[in-house]
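For reference, the structure I am asking about is given below.
A single protein chain has been omitted; all remaining protein chains appear in their positions.
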Amino acid sequence: MEWCAPPARLWGMGGAPEARTTPSRENEMSEKSYRDAIRDAMMEEMDRDANVLIMGEDIGVYEGTFRITAGMLKKYGPKRVLDTPIAEAGMVGTAVGMAMLGLRPIVEMMTMNFAIVAADQILNHAAKVRYFSGGQVDVPMVVRGPQGAGVQLSAQHSQSFESFYAHFPGIHVVAPATPADAKGLLKTAIRGNDPVIFLESAALYGMKGEVPDDPNFTVPFGQSRVAREGKDVTIVSFSRMLQLSLAVAAKLASDEGIECEVIDLRTLRPLDMDPVYASVTKTHRAVVVQEQWKPFGVAAEIAANITETVFDELDAPVARVTGEDVPMPYARNLELLATPHEPEIERAVRKVLYKT
Amino acid sequence: MEWCAPPARLWGMGGAPEARTTPSRENEMSEKSYRDAIRDAMMEEMDRDANVLIMGEDIGVYEGTFRITAGMLKKYGPKRVLDTPIAEAGMVGTAVGMAMLGLRPIVEMMTMNFAIVAADQILNHAAKVRYFSGGQVDVPMVVRGPQGAGVQLSAQHSQSFESFYAHFPGIHVVAPATPADAKGLLKTAIRGNDPVIFLESAALYGMKGEVPDDPNFTVPFGQSRVAREGKDVTIVSFSRMLQLSLAVAAKLASDEGIECEVIDLRTLRPLDMDPVYASVTKTHRAVVVQEQWKPFGVAAEIAANITETVFDELDAPVARVTGEDVPMPYARNLELLATPHEPEIERAVRKVLYKT
Amino acid sequence: MAKAKKESDSAVLDAACAPEWTEILKQMIFIRRFEEATEREFRKGKIGGYLHVYIGQEAVASGIVGALQKGDAVFCGYRDHAQALSLGSDPNRVMAELFGKGTGVSKGKGGSMHLFDVEHGLYGGYGIVGGHLTLAAGAAYAKRYQGSDSVVVCYFGDGAMNIGSFHEAMNMAGLWGHQGMCPIVFVIENNGYAMGTSVERHSALTDLAARVRAYDIAGEKVDGQDIFAVRGVADRVVRQVRETGKPYCIEAVTYRFSGHGAADILQPYRTKEEVEQHRHRDPINILRKRLGEVCGLTDDDVKAMDEWAIERAANAVKFAEESSQPAPDELFADVVAEHGPRPVSEDERE
Partner (left out) sequence: MAKAKKESDSAVLDAACAPEWTEILKQMIFIRRFEEATEREFRKGKIGGYLHVYIGQEAVASGIVGALQKGDAVFCGYRDHAQALSLGSDPNRVMAELFGKGTGVSKGKGGSMHLFDVEHGLYGGYGIVGGHLTLAAGAAYAKRYQGSDSVVVCYFGDGAMNIGSFHEAMNMAGLWGHQGMCPIVFVIENNGYAMGTSVERHSALTDLAARVRAYDIAGEKVDGQDIFAVRGVADRVVRQVRETGKPYCIEAVTYRFSGHGAADILQPYRTKEEVEQHRHRDPINILRKRLGEVCGLTDDDVKAMDEWAIERAANAVKFAEESSQPAPDELFADVVAEHGPRPVSEDERE
């Protein structure tokens, strides 16, 4: 399974992006990597709207540590593709100002770990200025970049930030699991009028999938997706863990006839729980899967919502599959222990089925 | 009820701290405000250990915006009571370095809202350096300060940060609800060997309560407390909302004979759920109360844990009482709508009792 | 530091320009009276939260804003009433904002620290010290990107210069300025203190204008109590920044006569004598005296202005008082764009 293979050993070594397919007709699809889907979304929107620009560290001359922006400086020039100093707060803050004045900046974080440095600019400024101005300004901007555990990147470079951001009103938080969603959700983010935290899974950059060619293809926020139908257990996830969940569902179905329904949340804020409730009403059992630390993580919110809303439908407590509650260790053996994998998901499915 | 009265209209106007009682014998108690309990804890520990020092904005010459540090500069001198520039990242970062070298710095944030600026220094440095150094350093430090909704402080100055910090391993997160706990937990924080995020409720600074005089009185981390016994419903809370919960419990008991058991979590990390499970096993119903936004907040984690662990004991889904999911508005009428109050807690209790 | 002597004189004061300066005096008197009214209303409990007034610093707001034109944008900290009034915001609506009323400039949702009036060029009012500097630098980039010749003015205090976002904003502005892409005037409101911490105690280098050289940005000091000096520098600098697209920094040396905020009663960090001393250089008196000397402005003229100002401030209070609180459903408005992405409910789902 390509997407659960270890990511390119070094994030920076992703190889050159593929040549872009020429724009083609509606309803047609092309096979694209998650990386190229992101790149296509940005370039299509830059072609469409001169207000869209991108800024970040080493996105221009260096062509991006993940090469997502390769060739963009050449195509759009230095006024639209801005190499910045190492100044994440500065990048986000200036983007807020640009957005208030009508531009649509995309800020690429080399990795989302560095965005913590910009937390104040995101959480106290981008997320709130519309509100405390009484709605006088739009803040159309995207902060995007890779996150999640890689291979031996250690404690400061391996984190995921869904719950960190999604706690705060005033921003949208997106975490796509497929190339098509990466593209469609990013286009929605760029066209929207609010700050969007767009959390890419570095480990999925190489994953391929069918992506609609239609340049007006977008995926709306707040629409969870049934990624696989099933009747026995509901698995709720997003981003890379969605792919692991699908693998487990496929295995359990073929090996043991256990039919998991797998739901992809896509966006954590807005959070669309309705398909989850509908599913649990059918399966009566739920497992929530996330990569990051358990305490105060995404899975807690999902589990609490399920219990709150469809309590009487539940035949078992909602199970959470999460990373271990430790800073990410460097040693590969410890790192593998720290992150959730298929066996843990499988175990959780059995647990809610009382098949242990 | 003093503690649910609006806080001193302006946080900065807390008045002078009371004269400290002379150290007295074991087992004796004095009535103290939450503010003075914090102040006493710091001064006793500074008296006890020369490695303890305090730094912050306007804590010395200005004597602290909440006057918690009034007189300390005079008593301990400028090497132990450091007025810093407006540089929260600098304050926290330098404290980490001091702590690694054996000092025990206390960093006072004027309000915890400003600590977002220091998020990287807290979450990527203080919380992780012990781990990625393979345990070569202790990081004994406290970041403390007031938080929570005040009166019309608007969106950037009204936030609570329990779930924001408690998601991250490597730090302890404390949120005391009473003067005694404020003192006892802060002393544990100062004597410990890890970074502690000590979240004070600005609205409780004036609240009075009995505090042990014993200078060795401490309250351990990770020990939730049954603040009121009851048999009908378990209310789980912490910090100021614990006091509101107790008020509701008292009212419901005297008016209607509904006996709520109220549990004070005291520390969110480590989180001690055992008394909660024991209580729910008795009451079969639980309400969790927090001041901050519902999505990805503390109450989700508590609710998820309860459901996970004592699912079969529950006669109703766990209810969450939280603030509204909006940046804090300035206008007083909107602010009152945005924050949870006794009626909402009461309503939640009735809901889990199916008495609506 | 170059002294702004020449400009001070170049702001020629003669019969021809007397009406303009008289108008400026009137505005400054009004700002003073307005601020005094806010302090009173705060003490009465009509204004909540934090309140930071501009008393003593009026020439800095009026002097810089006077050099601006339509399309220019202003960002400032929480000490923002004077900027709003100088830019032409309706005083009634500014006061209503402080009262938390729905008629306020920010619909009552921002309060004293978050005045916004985009129509008049005011892009806020921010409460995190230094946090708005990066926003302002980005706004300046946007102006040039959009092909406009507008400039951005960003006000901040001496204390704000020590926080990281100051540094990042300055370096980025400096770099963008090399490409002519950052038409911004940074205005240091150096009132000697960050809350209770004096400049010598919070800044390793106390020559604040000199600090911006580290970013290849030119800076100069100006006497912030002398509106002639401020306006003179501002006229020149704003013109230059508009032409070049390069940032510039003005350090206005001023003093706040009131406490840091309404809660700063004791003021243990300064003596009454120190404050008294600075009151001798009240920016309103400096302008008034000069207008008296050169244009024959009389005490009666000033008295009339003052009465007008007091009444106008009182009217603003009355307007604020009589306005309604925001409607309850305002609580949920303006969190995210109503015209942007939003959750899709079941029936809308395809």
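Letters are used for the chains, namely A, B and C, taken in the order the chains are written, and counting of residues starts over at 1 for each.
Quick note on the criterion: contacts are C-beta pairs under 8 Å (C-beta built on N, C-alpha and C of every residue); 3 or more make two chains touch, one makes a residue touch a chain.
Model, not experiment: these values are computed from the prediction.
With respect to the full assembly, the chain omitted from this view is in touch with A, B, C. Of the candidate positions B:37, B:54, B:95 or B:298, contact with the hidden chain is made by B:95.
The chain omitted from view is touched by exactly one of B:71, B:206 or B:270, namely B:270. Interface note: of B:60, B:85, B:179 or B:230, the residue touching the hidden chain in the full complex is B:85. Although one chain is not displayed, chain A still touches it through residues 9-13, 57-58, 61-63, 65, 83-90, 113-114, 117, 150-157, 324-327, 329-334, 337-338. Interface residues of chain C with the unshown chain, by the touch rule above, are 162-168, 170-171, 173-175, 177-178, 201-205, 210-217. Within chain B, the residues in touch with the undisplayed chain are 53, 78-79, 84-85, 87, 89-90, 92-103, 105, 120-121, 124-125, 129-138, 140, 169-172, 188-189, 192-194, 196, 220-223, 270-272, 274.
Please note the rule applied: only the chains that are shown with their structure count from here on.
Centroid distances from chain C, each centroid being the mean of CA atoms, peak for A. Rounded to whole angstrom, the centroid-to-centroid distance between chain B and chain C, based on C-alpha atoms, equals 36 Å.
Centroids of chain A and chain C (each the mean of its C-alpha atoms) stand 40 Å apart.
Between chain A and chain B the centroid-to-centroid distance comes to 32 Å (mean Cα coordinates, whole Å). Across the assembly, chain A contributes 120, 124, 131-132, 169-170, 271 as residues in contact with two or more other chains. Shared interface positions of chain C, i.e. residues touching 2 or more other chains, are given as 106, 108-111, 114, 126, 128, 164-165, 335.
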